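Structure first, then comments.
With one protein chain held back, the other chains of the complex are shown just where they sit.
Chain lettering (A, B and C) follows the sequence in which the chains are written, and residue indices restart at 1 in each chain.
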Amino acid sequence: MPTVSDIRTNHLSLQIRSGVSTLSQNSKKADAVLSNMRLSTYQELEPTARVGRGLSCTNYCIIFAVLFGALLAILETEPTLYDPFRGLFEVAEGVLTILFSVEYAARLWSAADAPGDASSLAKRGRFFISLAGLLDLVVLLAAWAPFFTANLALLRIVRLARIARLAKLGRFSRAAEHLHYAVTTRAYELLLAVSLALILLVAGATALYWAEGTVQPDKFGSIPRALWWSAVTLTTIGYGDVSPVTPLGKFIAVLVAVAGIGLVALPTGILASGFSEAVQRDRKADNQ
Amino acid sequence: MPTVSDIRTNHLSLQIRSGVSTLSQNSKKADAVLSNMRLSTYQELEPTARVGRGLSCTNYCIIFAVLFGALLAILETEPTLYDPFRGLFEVAEGVLTILFSVEYAARLWSAADAPGDASSLAKRGRFFISLAGLLDLVVLLAAWAPFFTANLALLRIVRLARIARLAKLGRFSRAAEHLHYAVTTRAYELLLAVSLALILLVAGATALYWAEGTVQPDKFGSIPRALWWSAVTLTTIGYGDVSPVTPLGKFIAVLVAVAGIGLVALPTGILASGFSEAVQRDRKADNQ
Amino acid sequence: MPTVSDIRTNHLSLQIRSGVSTLSQNSKKADAVLSNMRLSTYQELEPTARVGRGLSCTNYCIIFAVLFGALLAILETEPTLYDPFRGLFEVAEGVLTILFSVEYAARLWSAADAPGDASSLAKRGRFFISLAGLLDLVVLLAAWAPFFTANLALLRIVRLARIARLAKLGRFSRAAEHLHYAVTTRAYELLLAVSLALILLVAGATALYWAEGTVQPDKFGSIPRALWWSAVTLTTIGYGDVSPVTPLGKFIAVLVAVAGIGLVALPTGILASGFSEAVQRDRKADNQ
Partner (left out) sequence: MPTVSDIRTNHLSLQIRSGVSTLSQNSKKADAVLSNMRLSTYQELEPTARVGRGLSCTNYCIIFAVLFGALLAILETEPTLYDPFRGLFEVAEGVLTILFSVEYAARLWSAADAPGDASSLAKRGRFFISLAGLLDLVVLLAAWAPFFTANLALLRIVRLARIARLAKLGRFSRAAEHLHYAVTTRAYELLLAVSLALILLVAGATALYWAEGTVQPDKFGSIPRALWWSAVTLTTIGYGDVSPVTPLGKFIAVLVAVAGIGLVALPTGILASGFSEAVQRDRKADNQ
């Protein structure tokens, strides 16, 4: 169902197409054209302005560019790939940097059409200091950094910042919202379960420090060192770089591992049920 | 409860047994006999034509042959088994190839009795280009390949194709349907959960590339390399071929592992509940 | 609430205690005394004859003896424990053997009081050929074996048979029943889920045989060899003795592992829900 602003947009774009030739009326009309372009831009960029109509074509383009940029940033770190195709990587990175710069400018400009009674400048300021706005800015500055500095250590970190572009997807996805809902509604249970798991972590490390501290001093010689074993065991990862060798150590390790399976599974179960509830609540809201 | 076609089949097979000696009537009768043999063949081969009566004896024979063939193809790759018993393997493979060739011919011929109003030829064409039909053809060609080529590299891949015969079981099993139902009805949750897991995968790899990239360049020297560690850790497999060695790396690894357990368990839980729902829905439908 | 047979037992034991001195009545009375002793023995040994009154003192003694015997059989295999304390082990084992011999004789004798209309001999025969009876006999023969043979290889296996005494606990525990219920009521789902897991197991092994067969021939040189990797990975154990080394192998391994987590969790979830249902059904039946 077209809203009032849609009708205005369509009406005006019709006027634009039918030719706005009479210069005497230009000042007023140009303003109107610009203001409508800004509104269209806002609606194209901001998914929350298009509730019930899904993502716009521009949104999909940005998602694709973000995913492509992340893939690029990941592959770039591999010398056997980067060295032979350095030119290609730099071109692709340059195109993406320009694209995201245009996107940022468009978002800042069209932020004036965000809902609310504040002035255009105030709305733009609000976007500028919003989490999404600041993230966009940081990632953009990281992309432009090679033009301002030749400090290699800085550039190395800056390159990694480009992977943070993935967080821009949070704007288009409900997954983050659902996880947030799951964590907040189950905060109390999660905190309790995590506390129990942490106490077991420390208790397990202390027990093996006591049992094997003198036998394998480099692995269990202090509780912080034993904590690595404890964490690897309670998560059932078990790399095998650290494991008890004495019968007593093995016996304690089995007790810790068995107790741990149950306790470590508690937060997982709580989070899973919270996530599932968030998705169902969301679906019900969509159906109404 | 015998259907009309069953009655016809029985009636005609009685006629066949009681002797069809008068040659003057042969032309018509031979046609009828053939057409009824074709129908019987179709019903013997196609489980969906026997709803409520389970699998036919022929179906069970084919399932056994498929399982036996897969076992054969698996054991064949082991030189310590294949070299001393090469003759036995080749005989068994030959018998299976003939059996599956006959089965394919019978399916193609009897496809004319598939439900629908199309001509016999159209129905056979439909079977020929169906997923199951093409799979049958590919596996059959793979079995016949040694007679047409001596290219060893090609034959090696072709041999593996024989394991794909296992997919023929999909025709007799509801497991694939249930999994399909589970994946499609929970597609949205699964996509969200998998996205979160993927983002954590990339974030974990990036963090360890940053922390240990210079210490263990062969293992964490680039993000694609660190992704192997990240995947092995988040799935809690933990082979131990790659693990952090610096205190900072270990600390980040623990955070990633703990966050990962919860996120990786999300898709599992969603899939399990979808699968269980599919089975229950199916059972209810059976009871009605 | 005392049953009729209890009253009879008490009544007769009173008579026994008050002195059965008159020899003229002895023949009849001795019979009655014996028959009541047999009934008491049956009730002491057989938990199903004491519904609602829990386990008898004799039951608890047998459970303790079984657990102690299993612990003994486990520790005996450790040379560093067995060699210095050989005498103690042999005495303890001898005492247990006599105790279990007496138990077996008592069970065989009192089996005549099992419910049913058959003759005493028939009831004893039924116990003799029952699963529990045969298990008791086998374990008993294993315990007496050292007196009949000096064949060390045989004795080694026979010794392990003594651990099978643990299965005698099945007589006192409902856990086995619940597991049986869980497996039978969910047989169809379990079969489907296990089939899917097996197909993934074979598919994963085939893929890595294809990808790494020539690189690590001793580990992935044939599908049966690659199946070990596949099983260790899909169960997320990850010993680390076998893991892919090529980028392609690692990529496939990650796909297999991620797909596997979901599929391997399906049977677990099905079994867990079946077990939980069995326990609840049992509790409800107890309350009525």
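Note that in this section a contact is a pair of C-beta atoms (placed from the backbone, for glycine too) under 8 Å apart; a residue touches a chain by one contact, two chains touch by 3 or more.
This is a predicted model, so every value here is computed, not measured.
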item: Residue touching the undisplayed chain, where the options are C:A32, C:I163 or C:A259; value: C:I163
item: Absent-chain contact - pick from A:L96, A:A114 or A:A193; value: A:A193
item: Candidate in contact with the missing chain, chosen from C:A70, C:L99 or C:A114; value: C:A70
item: Absent-chain interface as seen on chain A, which is shown; value: 188-189, 192-193, 195-196, 199, 202-203, 205-206, 209-210, 221-225, 227, 233, 236-240, 243, 247, 250, 254, 257-258, 261-262, 265-266, 269-270, 273
item: Hidden partner chain, residues of chain B it touches; value: 236-240
item: Sites on chain C contacted by the missing partner chain, in the whole complex; value: 70, 73-75, 77-79, 81, 157, 160, 163, 166, 169, 173-176, 178-179, 224, 227-228, 231-232, 235-241, 264, 267-268, 271-272, 275-276, 279
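The working rule: only the chains that are shown with their structure count from here on.
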item: Superposition of chain B upon chain C: rotation angle, C-alpha, nearest 5 degrees; value: 90
item: For chain C, residues contacting two or more additional chains; value: 236-240
